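A single protein chain has been omitted from the complex, and every remaining protein chain is retained in its original position.
Think of it as A and B in the order they're written, each chain with its own count starting at 1.
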Amino acid sequence: MDRLSLENPLFATYAIAASLMILKAVAMSWLTVVRMMSAKGGFRSPEDLRKTPLNPNPDPRQLEPNERVERIRRIQLNDLENLPFFLVAGLLFVLTDPSLTLARWLLYGYVVSRLLHFAAYFTAQTHDVRATFWTIGSLILIFMSGWTLVAALGG
Amino acid sequence: MDRLSLENPLFATYAIAASLMILKAVAMSWLTVVRMMSAKGGFRSPEDLRKTPLNPNPDPRQLEPNERVERIRRIQLNDLENLPFFLVAGLLFVLTDPSLTLARWLLYGYVVSRLLHFAAYFTAQTHDVRATFWTIGSLILIFMSGWTLVAALGG
Partner (left out) sequence: MDRLSLENPLFATYAIAASLMILKAVAMSWLTVVRMMSAKGGFRSPEDLRKTPLNPNPDPRQLEPNERVERIRRIQLNDLENLPFFLVAGLLFVLTDPSLTLARWLLYGYVVSRLLHFAAYFTAQTHDVRATFWTIGSLILIFMSGWTLVAALGG
């Protein structure tokens, strides 16, 4: 069977997890937009102070950091530090032909860990809660890449 | 036919769009370098104030933010928030065997939207212009990932 066919349950598992993570990452951009619009601030470029239909009453304070916007930017930066690597590590991992059960646990486990990380960060839970969910995802990422490395070196 | 052969027009479309976007992303790094060199500033690390062939007359003000450099950094950060996800979403999308016409519209449309976003940001057009081009790309990304997710869940 074609390894990259969605009829291959390993690849379908990856495609589902990857698509969810991409949509999650894109959602952070839109959430930043929503919060900038509702705060009418948290902008970053000088030209964003020009009067436009989306910003009818410009004010220099709109360029000051806004904590509600910065929070989403921190979450998004955390995504950038993790998700692109997961997207490639997950693909390489399923290409090593692991068991479907293991792949589902790791790939869907990663997705769940990142959604919980988002929930903890978004609602400003204490650091240790957020760090726990981040750690779970990071360990899955390390495991998958280490697994692929061993398989590739031994292949 | 091999799905990942450049003789497969769907994959070739992806490879062209992906290569252009990678080269675009790398160009942002070089543009940052060019602007740091021409401004002789906008540096970020304390050691960048040491006297070297590339920096014969160090000055502490070289570590202050330089708007011409910061503008490229903001463009690059926007790339980081978008392009890595496009690169994976686009690959997964063409692997679902969409029509070649649809794939060309979406993948090349994304490339064009990002080049126009760059042009608008680089020349400091009003926010609404830049936001429009960003939105087109983001919607293409969401569409491709949603399409893949539906295909993978139904497969």
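Everything that follows uses one rule, which is that a contact is a pair of C-beta atoms (placed from the backbone, for glycine too) under 8 Å apart; a residue touches a chain by one contact, two chains touch by 3 or more.
None of these values were measured; they are calculated from a predicted model.
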Sole contact to the chain not displayed, among B:A15, B:V34 or B:I142: B:A15
Identified contact with the non-displayed chain, of A:V88, A:V112 or A:I136: A:V88
Candidate in contact with the missing chain, chosen from A:A27, A:L63, A:V112 or A:A131: A:A131
Sites on subunit A contacted by the missing partner chain, in the whole complex: 3-4, 67, 71, 74, 80-82, 84-85, 88-89, 92, 95-96, 121, 124-128, 131, 138, 141-142, 145-146, 148-149, 151-153, 155
In subunit B, positions touching the absent partner: 2, 4-7, 12, 15-16, 18-20, 22-23, 25-26, 28-30, 33, 43-48, 50, 52-55, 76, 80, 83-84, 87-88, 91
